[in-house]
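Only a single protein chain was left out; the remaining protein chains are all shown in position.
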Amino acid sequence: MDLGWSDDESAFRNDVRSWLEANVPAEPLPSGDTAEGFALHLDWEYRLHAEGYSAVSWPTEFGGLGASLWDWLIFEEEYYRSAAPQRVTQNGIFLLAPTIFEFGTDAQRRYYLPRMSSAEDLWCQGWSEPNAGSDLAAITSKASRDEAAGGWRLSGQKTWTTRGAFCTHLFGLFRTDPESERHRGLTYFLVPLDAEGMTVRGFGRLDGDEGFAEVFLDDVFVPDGDSDPARGGTLGDVDQGWGVAMATTTSERGLTLRSPGRFQAAAARLVDLCRERGLDADAVSDLVADAVTRVWIAAEAYSLYTLSDVTGIVEGRSPGAKSSLNKVFWSELDVELHRAALDLLGPEAELDGPWNRGWQFSLSGPIYAGTNEIQRNIVAERVLGLPRVGR
Amino acid sequence: MDLGWSDDESAFRNDVRSWLEANVPAEPLPSGDTAEGFALHLDWEYRLHAEGYSAVSWPTEFGGLGASLWDWLIFEEEYYRSAAPQRVTQNGIFLLAPTIFEFGTDAQRRYYLPRMSSAEDLWCQGWSEPNAGSDLAAITSKASRDEAAGGWRLSGQKTWTTRGAFCTHLFGLFRTDPESERHRGLTYFLVPLDAEGMTVRGFGRLDGDEGFAEVFLDDVFVPDGDSDPARGGTLGDVDQGWGVAMATTTSERGLTLRSPGRFQAAAARLVDLCRERGLDADAVSDLVADAVTRVWIAAEAYSLYTLSDVTGIVEGRSPGAKSSLNKVFWSELDVELHRAALDLLGPEAELDGPWNRGWQFSLSGPIYAGTNEIQRNIVAERVLGLPRVGR
Amino acid sequence: MRFAFDDDQLEFAAALKDVLARECTPEVVRAAWDALPSAGSTALWSTLSEMGVVGLLASEAAGGLGLADIDLVSLLFEAGRVAAPVPLVDVAAVAIPTLSEFGTSEQASTVAALADGSRRVALGLLIDRGIIVGAAAAADLLLEADDGLHLVATSGVQVEPLEPLDSVDGSRRLARVTWTPTPDTLLADPTVAAAAALDRAAVGTAAELCGLSRTMLDMTVGYVSERKQFGVPVGSYQALKHRLADALLALEFAQPLVWRAAQTVGDRHPEASVHASMAKAAASDAAGIVAEAALQCHGAIGYTVEYDLHLFLKRTWALQRRVGDAAWHRRRVRRALLG
Partner (left out) sequence: MRFAFDDDQLEFAAALKDVLARECTPEVVRAAWDALPSAGSTALWSTLSEMGVVGLLASEAAGGLGLADIDLVSLLFEAGRVAAPVPLVDVAAVAIPTLSEFGTSEQASTVAALADGSRRVALGLLIDRGIIVGAAAAADLLLEADDGLHLVATSGVQVEPLEPLDSVDGSRRLARVTWTPTPDTLLADPTVAAAAALDRAAVGTAAELCGLSRTMLDMTVGYVSERKQFGVPVGSYQALKHRLADALLALEFAQPLVWRAAQTVGDRHPEASVHASMAKAAASDAAGIVAEAALQCHGAIGYTVEYDLHLFLKRTWALQRRVGDAAWHRRRVRRALLG
């Protein structure tokens, strides 16, 4: 047990903090899930990249700083503490990139990663389809072989694609073996959204932002493997896309998407709100104050749990199915955090401000990245070892 | 809507209250689930019966007062408010009797009911078997035809029989069709525990009382139907026991077992405890006081819900599957009630007193009479109409 | 003892339900999001006035039906079921009986215009920290001050709309009012009136929350019975079944508290305020439970504005903490219980 940071780590923290203090916009940017807001967020991404801060843990050749996992945690803590803008590049940097690192060829890594960290390429995910949500293996979008052209022709529909309307590329699974069922016969594709035959339609989200898109593919050509990365390609082996995708969804559920810094910073803002509102002497406030305290403790627990996970990873132990515990915990913590905020606001909770928007966004946590029902099944079956029979 | 009581009803309430004030033992009796305590409870049953109070809603010919459902509710309210002894006859009076009223012959009603209300016959239930708990249809105890003797020979084992060691009779299901499976081919039997071949073994319960028994049947003879009620018999048609039993379990889950008076009286005792302990100025007490208030509101809600049910029954509408809502609600209310009490007691909660005993007993509520998991399935499928497929 | 609605009440509610099914479709609710300044749906308000719903509690002399709070409560439930974008609670459940019972004769004389739908009142209780819904469409405001309840002409005070920070429920236009109370606008029995108005607003809001909950539950049951994943309807999974069973449980046991409170508030029963608080606490909690279950069981589709669920979710989130949230009302019960 060593709960302190090394001198180098502390120095890194100071650098990051100073830079953020000098550079984070004084006024919060408008939501990155609207067209105007997205443009402003892109500017921010360029500035991060110039400093090597857009993907600190990546090797420098790909635009990162080659930082350790510990430094990454420190960066994230400082990032959220400074209330810096949301990362509109997160689907690429945090979800796709780990898969490219693991399954991509050298050519793919060299082509895609620098464009991703510099926000030149903006990736959205194409997992869900109208009839394949929780049941990802029900995918029907298909890719037919075009032997002559040396590639595939993609057709079908993807939906719930966050910020799809503002992105440049899509990653997702398509059925390459027409005879196959369920998770067999799928291949992982990388597709530019400006390819011929692609149509993207944005639509509205609960919290008022136009953050979702449907993507329609009509005979879209994608070349084999890494033969021409600029036109897209396949990632990993043909018909083996399920295994490749699972690596991505694990990172979606695990450490990378939800760093503890986010919840500690949000809990700190909740504590500020609580102080600001003042604790009057009556019992309502006591109840809310207890809820605020619960949230604070939970954010601490999440942070310590992550430190324990990172220690394990650094020492070569894999968290495995336990990442499902993480996902359930942070998503429900986020809901409780915003519930406490609305309770503090009382009749003002219905105002369309940051806390109510945050509340609505928090409610998507238990739904996306594998519903919490599915995560609890995984915990029960793969961590506790309960029998799989039945639903 | 009429939230008042008639003059007759108020007069009945006054009579009951006066009688209870004069007769309820000043000191609580020792638990009726121990041998000594059971004997004292039997004395109490005799006194109730002498007044017509052992089964107020039954016709006078069977030992009741012919009271309306409203009068029954009033009686129960007063009974619990007075902290009168638990009813050791409840398995007979509240569970078996409704089935005898519905499925018994005149001869059976005339023989069994008066003996039941007078506590001469003491009934225990023989539902569960070692491998048939929640899954009642998995019963393997069997009854073989003895044509010559005009009856059946019963063999098998029943378990979790509350107060079985102190009772005189058992009711339960036995498999009369050896070829049958699941809920087909079962028959509802009434069996004296002193019949040849019966063995009863008591065993200990969580809260320290010896309240459970296992009952072993080895070739026990039971005559057909109502041919010789003193030696037992069958209730309803042969091989149709499942339908007969369901009528009983509905009443176990529904109104009869858990009258609102019980929870209102317990909530009132909780409020007394809260006042007695004093509300100091700090927040812990505020949290507990809020929990006490929640319990009080829930007890009120349960009472009103029951008034609505009874109005429906009186006017000829059946509550049906909604009785599963009742069971989940009262059993979880009872747990919350005792949790609040233990929180009030703090470090003294671990003392083996009435509140801790009550806590332990309350935890059996979500288990017995159909686990709350099964009740929620029923609510989802039969009240909400969700699809039955799957588990 | 009889704890059930009578035939007249059931028939009126059924008739209203039919009318609302035609005249308050989700499209009508959506349209109210765009109406500026929002008067909610004016066509619907006319219909409700003509049916006698608005003036239900007004005396026959004032053009009303002379009925009681208990007669109105199941109509408010129906209004909640369709998320009706109209101020039934403010006008029909609160202003009309409050002015009739506790107003000066001049104030009481405005009731006829309220009952026939030609005039509206919006409610500003202290507990809502000065936030008023639909003030711009109201001729008068029923405003609470430290000395009790006042009836103030909207034209005589400063109304500041909360734009752009309006309600998440786009059919609700919020404003704050700046005014200086003077004795001439006080009701005849101002403090009793304020207390009664709070109770009535709480019970009326609770009834609407129950109606909203019922619809969210119905929509969800419908959706999960149809939507298939892994080859079966998602509603056949036990986790979803139990979550929806819990949602129903919360709603079913909140409703009787609301009906009881409507009866006793109308009767001026000594315990009426406690009953009103039990009702609002239980209904607020139940609606919150139902709303979260509904969104979770819908999955991503519930998270889009193209799908109707969000209309009900947002109204629910607004009303949950309106006229006191569950914790506030439990505290009121607790004070009665424990001192």
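In order of appearance the chains are A, B and C, and numbering begins at 1 in each one.
Here is the rule we go by: a residue touches a chain if its C-beta (ideal position, glycine included) is under 8 Å from a C-beta of that chain, and two chains touch if they have at least 3 such contacts.
All of these numbers come straight from a predicted model, not from anything done at the bench.
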Per the touch definition above, residue among C:150, C:214, C:242 or C:331 touching the missing chain: C:242
Touching residues on subunit A - with respect to the absent chain: 1-6, 9, 70, 271, 274-275, 279, 289-290, 292-294, 296-298, 300-302, 304-305, 307-308, 310-312, 315, 322, 325, 328-329, 373, 376-377, 379-381, 383-391
Those residues of subunit C which, in the complete complex, touch the missing chain: 237-239, 242
Subunit B residues touching the omitted chain (full complex): 128, 131-135, 138, 159-160, 203-206, 208, 212, 282-284, 287-288, 335, 342-343, 345-353, 356, 359-360, 363-364, 366-368, 371-373, 376, 391
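Methods note: only the chains that are shown with their structure count from here on.
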Intercentroid distance (Cα basis), subunit B paired with subunit A, Å: 53
Two or more partner chains touched - positions in subunit C: 232, 236-238, 240, 327, 331, 334
Numbers and ranges of subunit A residues touching at least 2 other chains: 283, 287, 391
